[in-house]
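A single protein chain has been omitted from the complex, and every remaining protein chain is retained in its original position.
Showing subunit A:
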Amino acid sequence: MQRFNRALMYVTLVILAVLFLVPVYIMLVTSVKGLDEITLDRMWQLPNSFSLAGYEQAFTKLVPNLTNSFLLAIPATLISSILGSMNGYILAKWRFKGSDVLFTIMLFGMFIPYQSVLIPLIQFMQKINLYNTIPGLILVHVVYGLPICTLMFRNFYVGVPTEVLEAAKIDGGGFFGIYRYVMVPLSLTGFVVVAIWQFTSIWNEFLFAVTLTSQKQQPIMVALQNLSGSQIVQWNVQMAGALLAALPTLLVYVFLSRYFIRGLLAGSIKG
């Protein structure tokens, strides 16, 4: 009975895993089909011949937007991680009266529907001449990324024993010395977790991207949405495009899934 149950469990797990991979299968097989093969009756079948035509078309169409997304996500990730670690350090180790309340007030910012800041945000970006620019989007992602980055680093630094801090103070370490020579080295994992989380979120973000940029400045997700919305684009090109757009975050996930999952859990405050 016990053995039967375990076998049943494996079968269920494998079936579920296969079901979870169906969208990936569809994306992959469709993206490498040639024009003559993207007919409905062959949708679920493996391609007869391997064609990169879909990728070629998708790549030429999307490459400017992929570049935009890298130019956006990398600086925004770096800046928000650094700011978040400083904030987290202060809120975990240099508490002051009302710091917990302040932290909670900051955290609220990560849960709001961004629609509720969008209209003033656009007016503001126009006023400071950053509307429809990559630096503008970087600013937006850094600011709205502050709460989650602060939260992740604060939770990380709370775990650093106070004795370590006291010892550093006795050794004459000041605010910046302790940060630079004690906290930062202790939180390298924290930086990896936060950076992966931020990169993935910013890369995948759509609402700010579609409202704050147009045409040449658009990040990849907006371009992908336009590609799939147009009637004349073939399915192989759309699927190749979807895969290209997903590739950077997928690669990050494949190689660093452990840290990604930690970020996933850190984002839910404390369970």
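As a convention for this text, contacts are C-beta pairs under 8 Å (C-beta built on N, C-alpha and C of every residue); 3 or more make two chains touch, one makes a residue touch a chain; residues count from 1.
Please note the rule applied: contacts and distances are computed from a predicted model.
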| item | value |
| --- | --- |
| Missing subunit (named according to UniProt) among the choices "NADH-quinone oxidoreductase subunit F", "UxaA family hydrolase", "Sugar ABC transporter permease" or "MaoC dehydratase-like protein" | "Sugar ABC transporter permease" |
| Selected from A:Gly34, A:Pro47 or A:Gly173 as touching the chain missing from the view | A:Gly173 |
| Positions on subunit A where the hidden chain makes contact | 9-10, 12-13, 16-17, 20-23, 26-27, 30, 40-41, 43-44, 83, 86-87, 90-91, 94, 96, 100-109, 111-121, 124, 143-144, 146-147, 150, 171-177, 180-181, 200, 203-207, 210-211, 221, 224-225, 228, 235, 238-239, 242, 245-246, 249-250, 252-254, 257, 260-261, 264-265, 268-271 |
